[in-house]
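All protein chains but one are shown in place.
And now, chain A:
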Amino acid sequence: MLVLPLLAFILITFVVPIGQMLQRSFYNDGFSAHMPGISQWFAENPRGSEPNDAAWAALADDLLASAEARTIGVVGTRINYDVPGTRSLFTSTGRKVRKGIEPPYREALLEIDEDWGDPRIWSAMRDASRPVTSNFYLAAVDRTRAEDGSIEQVAPRQRIYVMLFMRTFWLSALITVLTFVLGFPVAHLLATLPMRKSNLLMILVLLPFWTSLLVRTTSWMVLLQQQGVINDILVWLGVIGGGQRLQMIYNQTGTIIAMTHILLPFMILPLYSVMRTINPSYVRAARSLGATSWTAFRRIYFPQTLPGLGAGALLVFILAVGYYITPALVGGSSGQLISNMIALHMTDTLNWSMAAALAALLLGSVLVLYWLYDKLVGVDNLKLG
């Protein structure tokens, strides 16, 4: 009973908004709700049928009604997602239609704007005539529907999402490996050093963890930029010439360095909590049984850290896959991740359906990874602390 307020809170602030957002990825009635006549006509006539007089009449009626109801913008926005630059076609036509339109409607509409004859517009309107659509998901994997309804790849220079997904997963995997390589020895030290020293080390690990993400990211900007601290030192030491300053930020390198640093505690802490529970007598036993220190580490110690490693790797990877602020600030163009694209659609293009589709794909792939992890390692073995 006492958890009911929390449940309600989670439901209202978490489940419902996310559910609504995800719904947008496959459900958008911006066209169908405000253009019922032409939507009806699309439903009755199969794909590929030429628009007849009834179709043109329904379109003109709908445009008029929508313009009167001031919803023509919404309709235009919906078509604009599929055929960029068409929002104004709807709004301007709407204005003109309100001044009066006479049959024959086909000629009248083409008179207003000859784009109404464009089969792409008709194809897009047909796609949008049903509120449930897979178009956003297709777009999220660089696919689109051809005029005949078949699925095809978009033009090569528009193929960005698949590449961004690949880059996101690749960089996340790389960052996970880097945090492991850097974090494992630190966690081991934390677990084995005497109390005083390990407490000090723990503070060193946690201090950046408690510091604002933005502060840490901007401090990397100070360090890594071309006129930054590291380049200055390298030039001063004579390692590189003044003209060969390294480009370490506003590209992938920047994203990797900054994200590895920021996500490091998420690897160290689960590893540490597992390592602390490993009795040193295991390694001693292995040594007394004839194993060299390396064998004892590889066969006895390391396997026992796997639950922590699994937890750390899963945490770091999942956080990295959805990371947004750091790549946005230090990533330049080559260091952008898929979440930056989602943010773009949320805030700039206002194509929330597209953002939702990308986010759903991201969520889906993380769930698949989690499922794989469960199959391979077993979630029961996960130790977060």
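The rule we apply is simple: contacts are C-beta pairs under 8 Å (C-beta built on N, C-alpha and C of every residue); 3 or more make two chains touch, one makes a residue touch a chain; residues count from 1.
Just so it is clear, contacts and distances are computed from a predicted model.
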For the complex's missing chain, which UniProt name, "Spermidine/putrescine import ATP-binding protein PotA", "Amino acid ABC transporter permease", "Thiolase domain-containing protein" or "LysR family transcriptional regulator"? "Spermidine/putrescine import ATP-binding protein PotA"
Of A:Q20, A:S88, A:T211 or A:T292, which sits in contact with the chain we cannot see? A:T292
Of the residues listed, A:S198, A:S219, A:N251 or A:Q304, which one is in contact with the missing chain? A:Q304
Go through chain A and note every residue touching the omitted chain. 279, 281-282, 284-293, 295-296, 299-300, 303-304, 306
